[in-house]
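Input: one structure, supplied below.
For this view, one protein chain was removed and the others were kept in their places.
Coming up: chain A.
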Amino acid sequence: MTTLAATAVSRPLLSRLLRGILPLLIVAIVAFFSVAAPGFLSLGNLSSLVLNNFVLLAIVAIGMTWAVAAGGIDLSVGTAVDFASLAFVVLLNGGYGLVVAIPGALVAGALVGSFNAGLIAGLGITPFLATLGTLFIGTSVQQLLSDGGQPIYIAQPVLPGLTAVTWLGMPLPLWLVLAVATVYGVILARGRLGREILAVGTQVQLARYSGLSIRQISLKVFIASALACAVAGIVLSSTVNAYVPMSGNAFLINAIGAVFMGTTLSRTGRANIPGTLLGVLFINVIANGLLLIGWNFYWQQVATGGLILLVLAFSFASRRQSPSY
């Protein structure tokens, strides 16, 4: 506590600067690419960046934000995405229509979340290992159901066509991100549950002694995280018109990176939805910009890894709250 206060007094400007590093970096990178990569600022490129890359990762990362805010982590986000996608595709192919398929997919995602919640809240397993177990079991279940990983395509007559819908000039997936971000963001920042989640995430013993039910809160958090992933699963399968087994795992690493980069925005280093969205934007803008200036996917990954490391290093160096060696 004393070191934290001392830092705040002795280096107010520096720490404020470091807190703004993510937005500043994004502005700098956008400025760089709009000069270096002709076409980066074109409407076509920006809309493809947002629709093809930003939307899915953003929704998954929003769910992950809650898990991280509560002091945990959700390694099984991909499993929830995949299960929702599977239920969605199977129900559509079964001729049930969107009215059944969408709730069905949400229920499938929530099942994964409930399984996690049962392990974490019921059996007292740490979120990391509990969701790791879920991820393993989820992979096995998917392999068994899909004959080792064969995709299931949505039949032509029942194509959902959700991604083509626009409302007030904005595509539906973007509305979904907005809706999910608003709900999760407002609850986390302003709601009673949000305060409780942050209390558990900051000082679990204190939260327990204050009479909060850690069990109930983690139950809600992990079901909510999986529900967000289920929304992503629905968008994913309506984008590619198929269920591709184990495809959700691709989001895991970037979602964790985005959430923790987003914590740099907060003075106390807490996970927050605006920060997470900026983190997702950061990752996507770099990948897209590097692609446009002709770097291949391989160098993109090196650059992204390096930049994420840099942002995290800056933020944690400014905070000095992690254990000192």
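By definition in this document, contacts are C-beta pairs under 8 Å (C-beta built on N, C-alpha and C of every residue); 3 or more make two chains touch, one makes a residue touch a chain; residues count from 1.
What we mean here is this: contacts and distances are computed from a predicted model.
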Item to check | Among "ABC transporter permease", "ATP-binding cassette domain-containing protein", "Methylamine utilisation protein MauE domain-containing protein" or "Phosphoribosylformylglycinamidine synthase subunit PurQ", the UniProt name of the subunit that does not appear here | outcome: "ABC transporter permease"
Item to check | Hidden partner chain, touching residue among A:L43, A:L144 or A:L168 | outcome: A:L144
Checklist outcome for this item: Touch with the missing chain holds, among A:I120, A:V158, A:V231 or A:L265, for A:I120
Next on the checklist: In the whole complex, not just what's shown, which of A:L25, A:L98, A:A130 or A:V158 touches the removed chain?
Outcome noted: A:A130
Next on the checklist: Give me the chain A residues in contact with the hidden chain, please.
Outcome noted: 70-73, 119-120, 122-130, 132-141, 143-144, 148, 200-201, 204-205, 208, 214, 218, 253, 256-257, 260, 297-306, 308-309, 312-313, 316-317, 320, 322-325
